Each structure stands twice: as structure tokens, then as C-alpha cells.
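Read through the structure below, which is laid out as C-alpha cells, and then see the notes.
Here the complex is missing a single protein chain, while all its other protein chains stay put.
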Amino acid sequence: MKQALHIFLKDVRRLWMEIAGVMLAIAYFAVLDILYTVLRPFGTDTLIIEFIVGASVWFLIARAVHEESLTGENEFWPTRPYERGSLLGAKIMMAVLAVAVPLFVADCVILSVQSLPVTENLGGLVLRQLMTATWLILPPFAIASVTRSIAEDVMVWLVALTVAIVAYFPQSHFRAADGKYALAGALALMVIAASRQYWRRGTTLMSRALIAAAVLLQALPLPESTALAIEGSRAPEISNITVTPQAPLIRTLGWNSRRGRCTAVPLSMGRARSNWRLEVRSQNSTFESADGKTWNTGWLPPDQGPTRYGWTDAVIYSCISPDGLSVLGAGTPLTLHVSVALEIFAENAPISVKATLAPFEVPGVGRCQFSTDPRSQNYMLACKAPIWFPPPGTIEISTAQWAYPPISSPRYAWTPMNLLPGLSPVYKWTTISSGLAASIREAIEHGGELGFRTETRIGLIRREVVVK
Amino acid sequence: MSDILSQAAHIFRKDTGALWPQISILWALLALFVAYDPMLASAAKSGITDYCAPLIMVACWFLCAGVVHQEALTGNREFWLTRPYRRDSLLLAKLLFVVTFICLPVLISGGVLMVRAGVPVLPNAGELILLSVARSTWLILPPFAMACITSGFKQVVLVVTALVFATTVVIDWAQSFFGAMRPAGIVESHNVTGVLAMVAIACIAIVFQFNRRRTVQTSGLLACAVIALALPLFSDGLMALPTRILNPGFDPDRIQIAFDETVPVRWDNRPTFRTPCGNLALKITGLPDGATLTPFGDSGGSAQVRTASGQDLRASMSRGSIEKQADGYWENLCIFDLAQSASERAEPLTLRWSMGFTVQSTESVTQFPVRQGSFAVGTSGHCEVGQPDFLMCRIAPPAFGELSIGLENAGYRSFSVNAASNEYFYPAFNSAALTPVSKEAFYSPPGEGGLPWPIEDALSHPDARFVFRKQRVIGVIQRELVYRGLRFTR
Partner (left out) sequence: MNYPIRCTDLSKKFRHVQALDHLNLDVPEGAIYALIGANGAGKTTAIKTMVNIHEPDGGSVEISGWGGQPKDSRRLRGRDFQSIGYVSENQKMPEWMTIDYLLRYLKPFYPTWDDSAAAALMRKFGLPGDRKLSQLSRGMKMKAALASSLAYHPSLVILDEPFSGLDPLVRDEFIDGLIESAEGTTILISSHDMAEIESFASHAGYLERGRMQFSEEMASLSARFREVEVTLGEPSGLPRNWPVDWLQPQTSPAVVRFIDTHFDESTIGERVRGLFPRMTDLSTRAMPLREIFVTLAREERRAA
């Protein structure tokens, strides 16, 4: 411990500029996050500063690790009585005290300024720090442990990010689901590589191979069954769900210049609980002509996002391009085979809250308040949820006499990083209720109620749909 | 001369051998960018280029800094200092390197993207080269300059991080400080003065450092180069300087823009807005024949609406909605805070509005009949009328200009949208900036507030025409407009 502290103090002396940079960036992020929430409750614009925080953390961690580089033969420290554990401890101390603690303090300040309880959320804040550390600190730590210099580090990062980008755009939602587990696997490999470097200093070849494996893991064509097996095991009964195309409602929509001729196929779900809902995440369509010719679209995301008829149904759009039509023969009857990735959601018990212009708490969702959009004069519901993302769902407003259409889009707006937390500990979102301002005003004036119908994701299934 | 070239070529070959991994990474990213061009990639992979673009920028900067650091210009322990290196050969070798491995690939990738988008390359070669030069400037000049005053990539990263941080903070605060005096966004867009000054000073600094190796003085020069970006904030004359130099026959001061208070406000009841919006007539004189005005800047922040009692109201000038109609120019204003009482609505308001304009001359006007299917837009590209609710165009816009599309003789009043323009300022941060072909799809005309797209109707008008105007920016001006006695009544 003493040696670790000693090395840490030396690193602080050496890297004070980098440490100051990180703290400054984190402080500025906190200021921006608060200012934007206060001044522009309907949007935040902290992307650049989040990038700066990430870049400065990377730089600090890489420099700290390179101070006692784990590669190369001419380093000063291997012939000195450094205990590996102390060395690793010192670097972890740097990561914690120079990055995690300032982030934690910033989180507390942000929560506090936004009138969200800090002590109640303490456990969540600590857990958040751990999760943030996995994506903000661990990768630069692991990569720096197998590189010699910042220049080498940058090259590895460029390659890693390129692979991640190409792999990130999944062709099927199974890849996206697999991606979560691949990412977890990649992070585990990084932990092993970094630990190996510190405990077993010898050739770095194996450690570099582990890092390469971590990077490439995202790009591997993992079998779809991976995610299905993991997620299916959590809710075994979803494997019994049947999905049936609603044949009488099939229609040809006509020409879409980008996609070609498209068909909408509504689906209905069977053998499911009454409060379950389907959502199409991606699909792979194959058109087959009578004489056996086929044309395949490959895995694509759903064309228009989650659309549905009713609460339990979903719609898949399948399109065939003009090239495909010429292959199969325009005008010939076709059979459509669709492999579809479906997410299952369960509706939770609705939460009712009195509609009011004052701020109000929604248990499990966050703290909300109605306000007016200056451009449209519409009422907007702005909510903030501390620490964790709120469950998705819809919001309805009603009075004793009337039940109005939902004032939110079918889901709250999500950030794309629903796997790992973003930099801000307060998740902010708003609803847009065009055309319902008068209704909302009326409901508020007549003591109406807001109903939050949240849902929980149950799992992911794959089904095959055939439409002749 | 041949000695200089010969030594430069020799150093260039050595640098190529030393930096082939970095070169490979950059070229791989460019290849990825071209391969996943959104127009041609599947929908699932169409976003890859947006993420590739910043990586391409990082890879370019990394490569640039790396090549300069091969013979670092700072410090006194460099091995080359006591070798017979010619300074001019050294600089030439580095320039040759960045041209060969950055400028040329950017140019080639632009050409490939054009070919894949079906836009003819040869007629647009000049524009493509100009664009590539402008973009390469941003990809090369900053890292090149920073590498001249640093000895390793560590220092470059520190400098870049500090610079980005400082720029973000300074620009934010400077804009808010200067906002009342200058159109918001002047530093970020159409800042010809600032950019030219920055490029010139940076180039001088680089040559100075290569020749004299005075790092402190060079750093000072480069700091001046960065501050030069803010030049337009300080003076109208500086802002208009490039206009006078590049277009000597054009005097921007002759253009007078004012509200025509003799023309009553045309009340505009937009179904999607619950705020009073009106069209205010503008008196514009001195505009050269065929020239048009396009505003820029954050209109919401610059419009100040004050009541007779001194209360400031929130207002927004709808950006880009200066419309040249048959009876003149009109600007649209929406006031959000206007109270509902009749007396308050009746009291006169004072509007102050500081806005920047680009003045564009029309180089060519071409017309095409409105028909379903695709048609070529001269040598600029092609468009397609799809299902009668959209128009899709793939166009290579002029290097420093715009291509606007209008619809005339279709039973609706003519309108115009800026179809395609190139982001030549700060171009490196997004995929649009690295692509010479603009991909625009129009589903409804802007500014019409939900009125149906007229193409469906236009198809039944035999005289209906798409009108394509190729325009080039000939000047940038700033004007403050004041309307006293503005009355908004429902």
C-alpha cells in the first residue's frame, strides 16, 4: 500500500497537467449539463465536451500506465524493487482519484443542483461509477498496457474504433443483442490482458493477442443463438410465443424510391400473456417466385420503426428493389419468407399521477413538469430520471369525462447507449404532444390524471413468417 | 534546384518507409468511407461514414504530425541537425508527403464517390479539386503547424485537447459577449476573412519554423493565427475585406437592406405554431442583377423585440426564409412571448435584428419539365421524381456556392430551397464534408408549414418547371435592421 501510494504521488507530480485537464473537462461538463438543463430544458448539447472528457481521460490513463511501461526491455523500473501489485495499485489509484472520484463529485453536484436526492441515490451513483469505469477507464488502461507510447496507442485505437464502427452497424438485431455480450467478453479479455501484463511481465505477445481478440470480438459473426440462448433462458416461456401474419390485411404499398416495391405484413402474437407486446427489431426478407428464383434483402432494421396495430401486434415491411423485380419477374406472384427478430415487452401496472403544472414525482420514472415549448406553444412534459434510464412506455392524459390520445410517442426518447451509462447522471427526456395543448390544459384545469404506462423488456425471439 | 528536389525525394521515400502503418490506416478508413457511402450502402450500414469521418480526421492529423516529427523542429538533440539537410528540401519533402498520402487520396475518393453516384467527374473536376484543396487544408494545416512546435505526439495531443477545450469555451463565451454586436455564427460560418488570415499566418509560421527553428516565436504566430478566426467579430470592414479583394467590382456597402415600414405586416397563421408569425417586407437596394441574398446565423438569438414599456419578448426570425417573391423580399418573424391581451398586442414593438447575409450571384439557370422519373441536371448530377411526394437529387454542388431548386408555374407561388452546398468551413468533422456529392431528398417544401408538396399537382401542369440555380458566393455582409412601430394583431 505504501509503495503504491509512493508511486501514485510520483505520478501525480509528473502528470499534474493531464490530471488538471481531466478535472477541468469534468467540471466544465457538469456546468454545461446543469446550464443546459436549466436554460434549455428541452435538449442538451454536451456532445463535444463529452468527447473532450473521454479524450482527456484516455490521455491521462495512457500516460500514467506508460510511466512504468510494461513493454520494452530498457525500462527503468523492472530492475528496481517494484512490487507488481503496488504498481497496479498505484495506477488504479490514479484512475480512481483523478477520474472516478471527480466524476462522482460531478454527479452529486448535478443531482443536487437539479433538486434530485443525492443520499437516496448513493448506491446507484457508486454503481454508475463502476459502469462508467468499464467504458471510460478500462479500455485505455488495457491498450496502454500493451503499447509503448502515445503514438502506438493512437494507432491501436484507430484500428479498434474502425473495427468497432464496422461491427456496430448490425445487420440483424441479434448482432446488436450479441453485441452486448461480445462487449462484455471484450472487456473481460481486456481485464485479463492488463492483469497479465502486470503480473507476468514477459513477452507481450499474448497480451497483445488478447487485446486484438477483444477488438475483433465485436466483428465476429457470432451465431444468433448466442443472444437468444442467453435471453431466452431468462424468460423461458417466450420461446412458446407464436407469430402469425394477418393475411387479410396484407397489402402492397407501392413504390418507395429507395427500397422499391414494399409490402406491409401485420403480425399477431399468440401464446403470450395479455400484457405482452411485440416489436420488430430487424428482419431478413426473401422473395421467391413460383419457379424457385429468390431475392434476398439481407438483415435490415425495420423500415419505419416500431409500428403496430393494437397493443400486441407488429408490422413488418418488406421491400424488393427494381433489380430484384427484374430477376424474379415483375407481376409474378411471389412468396415472402421473413426471418424477424422480435422484442417482447410486458406492460407494467400503470402509474397514475394527478396532472398539474407544478413539478411532480412519478415513482420509477423520475421527476416531471409540464412547460410550454416556445416555438409551438405546445405543452411538453419534461422529465428527469436520476442515475438509471426510466422504463420505456407511453403517457396518457385523461379527465373523468375524456381519455385523450397518448401525449407521448410510443416510447420515450432513448439515448443510444442503453447498454452503458452516458456521462450525465440525470437522464432527461421530453414528450412532444403536437395538437393536444388545449386538451392538456383542459385536463390540468379539470383535475385530470396522467397515466404512465411503462413496460419491461422480456426478451428476444426469432420467428419465421411466410406469406404467399 | 535538382539538388533540392533530389534530397526532397530521398527524404520523402524515407518517410514513406517509416510511416507506412499510419498511411495504411488512413487509406483503409478512406476506403471504408467510400465503400459505405450512404447512397449506396444498405440502410443498416448507411451511418458508418458518419463515424468514419472523425476517425479519418484523427488519422490524417496523426500522419501529418508523424511525418513532421520524423525530423522534429524543436529541441537540439535531433540527429538531422548535424547532417547536411537542406531546409527547403525538408519542407518540400513533407509537403510532398502530405499531398501524396492525404490530398490525393481525398481527391480520388471524392472522384470515386462522384462516379458511384452517377455524377460526371470530368466536367466537375475543377470543383472537385478546389473542394479537395479546401478540405485538405483542414486535414493538414492544423496538425502540420502543431507538429512544427512540438517534439512528439504526446505534446500534440496535449495541445489539441487544450485547443479544443479553449476554443469551445472561448467561442461560446465570445459569441454571447459579441452576440449583440455581430450575427451569431459569424465565426463558424462564412468566415472567409478569419479563415484566410488564419491560413496565411499559419503558413508563414510553418515556413519560419522550418527555416529558423524558433519555437517560441512560431508558437506566438500560431496563436495569432487562431485568434485571427475571430477577426470578423471586431469590424465590419474586416468581414467584408475578402469580398472586396475577390470581387473588386462589387461594393458590398452599396447593398442596403431595411424593413419597409410602409407595407403592412402580412399575418401568417401557421397551423403548427401557436404564436403570432408575420411576414415583414424588406427594402433591398444595390443588389447586383441576378444576385440573391441568403441569411446565416442563429436568427433566434439575434432578433430583439422590445415593447414600448421596455420588456424584451422572445422572438425568432425564421432562418432562410427571406423569400424573393413577385412583390419583393419578405422575412418571417414569430414572437413567442406575445401576451394575449388585445392592448398588448396592439402596442407598437421595436424590432432589432442583426443578420449576416451571403450575396450570391447566379451563374446559370436551367429548367426541367416536371415529370416522373429521373433526369440529369446538366453536368452537376441527376434528380428523380419518385412517388409523387418526393424529389431525390444527387448533385455535385459548386465548390463555393450553392445549387438551389425551385418550382414554378405549378399553380403555387414559386419557392426555392438550397439543394446542395459544400461545407468548406470546418469541414472535417462530419461525413457530409468529405463527400463532394450532395444527397438531398425533399418531401415537402420548407417554409410552407405543412402545405402539401406541390409536385403531385405540378405533374398535372404542363408548364410546370423545376428551376435549378447555380449560385456562387460573391460576398458576405452584415446588416442591422430596425423596425420601429411594429404592430402584431391577430
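A and B label the chains in the order they appear, each numbered from 1.
Keep in mind that, in the parts below, contacts are C-beta pairs under 8 Å (C-beta built on N, C-alpha and C of every residue); 3 or more make two chains touch, one makes a residue touch a chain.
Predicted model only: the values in this text are computed from it and were never measured.
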Displayed partners of the chain not shown (whole complex): A
Candidate in contact with the missing chain, chosen from A:36, A:51 or A:82: A:82
Residue among A:10, A:271 or A:354 touching the omitted chain: A:10
On chain A, residues whose C-beta touches the chain left out of the figure: 2-3, 6, 10, 14, 73-76, 78-84, 86, 202-203
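Methods note: only the chains that are shown with their structure count from here on.
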CA centroid of chain A to CA centroid of chain B, Å: 32
Contact footprint of chain A on chain B as seen in their complex: 21-22, 25, 28-29, 32, 42-45, 47-48, 51-52, 55, 58-59, 62, 66, 152-154, 157-158, 161-162, 164-165, 168-169, 272-275, 314, 316, 334, 336-337, 384, 386-387, 390, 392
Footprint of chain B on chain A - complex, ascending: 17-18, 21, 24-25, 28, 48-49, 52, 55-56, 59, 63, 149-151, 154-155, 158-159, 161-162, 165-166, 168-171, 254-259, 282, 298-301, 374-378, 434, 437
